[in-house]
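Only one structure is covered here, and it is reproduced in the block below.
One protein chain is absent from this view; the other protein chains keep their places.
Per-chain residue numbering starts at 1, and chain names A and B are given in the order in which the chains are listed.
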Amino acid sequence: MAIDWRNYKPLLIPGIPNLHKIEVFEKNGGYEQLKKTLKSLTPEAVVNEVKAANIRGRGGAGFNAGLKWSFMPKPDGGPRYIAANGDESEPGTFKDRKIFEYNPHLFIEGAIIAGFAMHITAVYVYIRGEYKSWIDMMQKAIDDAYAKGYLGKNILGSGFDLDMYVHSGAGAYICGEESSLMESLEGKRGYPRVKPPFPAQKGLWGRPTTINNIETLANVPLVIKNGADWYKSIGAPTHPGPVLYGISGHVNRPGVYEYPTGMSIMELINDVCGGMRGGKKVKAVIPGGSSTPPLRGDQLEGVCMDADSLRTAGSMMGTAGMIVMDEDTDMVDALWRISHFYHHESCGQCTPCRDGTGFLEKTLIKIRDGEGEMRDLDLLLDLCTQMEGRTICALADAAAWPVRYTVTRFREDFEKRVKNTVFALA
Amino acid sequence: MPEIFIDNIRYEFEGKPLVLQFMLDNGLDHPFFCYHPSLSIPANCRQCYVEAGTPVWNRETNDYELNESGDRVIRFFPKLMTACSLEATDGMVIKTHRTSELVKRAHKDTLEFILVNHPLDCPICDQAGECPLQIQTYKYGPEGSRFEHKKVHKPKRIKLGPRVILDAERCINCTRCVRFTEEISKTHQLTIISRGDKNYPAVAPGTEFDDPYSLNTVDICPVGALTSADFRFKARVWEMNQTPGIDVTNGTGCNIDVWTRDNLVLRITPRYNAAVNDHWMPDFGREDIRRMNENRISKPELSLDGDRIKSSWNNAEITLWEKLKEFSPSEMLFAGSAFSSVEDNFVLKKHAKRIGAEKVYFTPFIKQGSGDGFLIDEDQYPNTQGCRLLGLKELSPADFKAKVSDSAVKLLVMLEDDLIGRGVLNTADLEGKFVVYMGSNHNATSAAATLVVPIANSVEQSCSFVNVKGRIQRTTAAKETIYTNRKLNLEMSVGRLDRYGTKFDNWVTDRNRIDCIPAWEYLERVAAQDDANFGYVSTRAIMAEIASTNARFTGVDYDRLDEEPGIPLISAEEVKTA
Partner (left out) sequence: MEMTYEFSKEDLAEIEKIKAKYPDKKSPVMPVLWLAQEKFGHVEPEVQQLVARTLDLPAAHVYGVVSFYTQYYGKKMGKYVLDVCTTTSCQLCGGYEILHYIEDKLGIKAGETTKDGLFSIQSVECLGACGYAPMMQITNGVYCNHLTKEKVDTIIDGLRAGRMPEFESIPMPQHLDESTNKIG
């Protein structure tokens, strides 16, 4: 199915100058969906509509946001929270900062609607500490929303109260994992929590909590405005809606683009991004952030950016942060760097991740430096098996997948490297 | 009753047990590191993996779904589960390493990862021989290493505090120590610092780990990362004998293990008793090894014309016997002691009565405000309640001093209690009196006594104590005196060195055997001069008599004390009014 992307008008971040200013946002229909929600919708109706729209989480896991909302228990009068995940630390991902910069109020409006739907008392917007400039922008937008009565007590006379706070991270990839994010919000080392209990039962400060990605929440006003059916008609049927593609690497025009889901990867590279730098061939594409398995250039024909198509191709949608590598790329070096990242970012709580990420990296350094042997390739795959699914959170998987799929899909690069060594083949 | 199938064997369970704990309770060996029954469950070591499944419920038939062969259909969790954090549910099916290759492999995998950054310096590690990592590697670990790289280097020999030393390279990041300071001692002095494989436990810069319970972290450390500054490099654990005992440094009566080698107590560790001290004990209780080993009175001593001379036992016995003849009961004062055992106090009281003394006095040693509401009680002595229940006359320190210093008192017979050292009496109070002091250690009171009788302490004999909550508990002899022999006293533990060591090798000597006897035995021997002894042969027999003559001790006997976690003699309400 081809998407008429050339005629697509961005919905999450329309090209309207100064849209980040609340007056401009209001002038362009901003906060109308909040008003509509508070005036004429019940919380259940909002949850059902969002569930029907099938907004699949844009943070990587791709879970139906409305369904997630429906896991929240009945209100008991105590506090309930949304933690909005703007940690955005997966290498290749740089999209939420566009929302903070160009359309923060769409996210705020979506978060307030979500808050209304789940009887939330406070929204904590967790933004990675490195995004200091964007944290300031977000804080300004929240302050403006308070000033206009969209946040605080008795929002727009509805009787609904909601607070929204920005919490700055301080440099830890793991805090993008939802339970680690909650630990960090609670002022602790970002160690992921054992589940169960799930956040909906026992989240922030032991209270029911839903964690949604920034972009996910920004989709909510679109659904409220146009309905679930309209939303589902955008992009890939099983993974619908607009999505922010962050494209980086060896393309001519890298950047963040908003198009429907289901865009063809080759079209994104060749047409949207103006092709490969220097007219080179595509060697590899990491479709959704560094933890998603890389696809070979010759595997890309007909592969689209949605969960189903990517699963069939042998990868995942992740954060839609696409990293494109050209034919000159040294895959051993590239994989080492990815492994270095996960080794550096492992929180150190679970054994297989704490010591496995280091084992992977050190083995890759050995191969990179020409000291590897054939058996090291098998060792790498074995170590992946020993890490996958064996830890509290998915960081070990995120570290293992790129290794497993780079080594298997680009095996000749690795074999070439080890064969050149002075060590005999095992 | 709900059931669970572990490796195809059916078990019944009550409540909501955790699978790991349930397996351990049922004697099923299973590897784990971070789990501790008294701490929160982080499930971080990832060692205790099992395959777990639950039966599928068919709503239509309202029964379990069955397959063609009539067995329940089991839906297994897609991933391996950590048994420590997995709650048993009715019908659950568990596969361990015994029946699952996947689990077996996972146990090996985790151990391989743990070991890549572990120094493997077992030959010089204090933990060797009692190291969960060592034993589990032996049982479940990989045969060799595939790790050909540099290990992560971290600080070694870090003095975290006065009593605890850290070797960060050995640490496997189980976080038990951190959780202990957060959840049990609540000093919050430890944290894990850094991230990933650079992680290790630390105190905040400029602070020290002086938690009064700090040494418990050494006990629960599953590797040799935390070691005791005191015990470090003192012994290989397999050379020592481990004997159950009671902490006598405080009224709580923590249950302990006394570790000896060649009749020296080398360390004390807490012994689990849910009703008293759980798995823990305060650090100062462990320092009691000094009192047990050092500054001991060995052989009786007598002050004669201003000289202190060593005396024979015969002379020590006859001397007191003569003094008991010389003075009338009204000129004598018998002082029991809340530091001494139930048996010693009982026998003292019984002989005093035989002689005609109306009462045996004692004065408790309470440090007001020194309790912490946890395991450190204000009561500095182990047997205050025991003295009360035996009917000794309790006096305040001031009244006790008045009583003793009364010039009418000519003979003072005292059980071990450093009354001068703890400020109840001063030397002048004892002037002009014949003072018989039965004690284990030299102190200010023994120095002021006329006749000093060396007695066996709580690790040199079996004896019992009643703690502040009215629970009676007993010790077992851990250390030989020159009159006892662990090969003849069948209750004493016999270790490897005792079995195979000889006087001619480096380890087994007679040097550390003290010339002392139990106080009750001394009193019996004194009475035997008149054939007026009661014929006690052991504290076990004495306790049998106490139990049959004192209603508060009904039903107490040594066998029961061994089988039960001590026996409560008085109720909580009674403790309050006592």
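To be clear about the criterion, a residue touches a chain if its C-beta (ideal position, glycine included) is under 8 Å from a C-beta of that chain, and two chains touch if they have at least 3 such contacts.
The structure presented is a predicted model; accordingly, all values stated were derived computationally and were not measured.
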Candidate in contact with the missing chain, chosen from A:Val50, A:Leu185 or A:Ile214: A:Leu185
Per the touch definition above, residue among A:Ser290, A:Ser309 or A:Thr351 touching the missing chain: A:Ser290
Full-complex contact with the absent chain, from A:Gln33, A:Thr93 or A:Thr363: A:Thr93
Sites on chain B contacted by the missing partner chain, in the whole complex: 181, 187-195, 202-207
Residues from chain A at the interface with the omitted partner, ascending: 10, 13, 15-17, 79, 88-94, 97-98, 101-102, 128-133, 163, 165, 167-173, 184-190, 205, 246-250, 253-258, 272, 286, 290, 321, 323, 325, 329, 333-334, 337-338, 341, 344-345, 347
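Going forward, only the chains that are shown with their structure count from here on.
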Residues of chain A that touch chain B when the two form their complex: 172, 189, 191, 194, 343-352, 354-359, 362-363, 365-366, 379, 385-386, 389-392
Parts of chain B lying in touch with chain A, wherever the complex brings them together: 41-47, 49, 78-80, 82, 85, 106, 109-110, 112-114, 116-117, 146-150, 152, 172-173, 191-192, 194-199
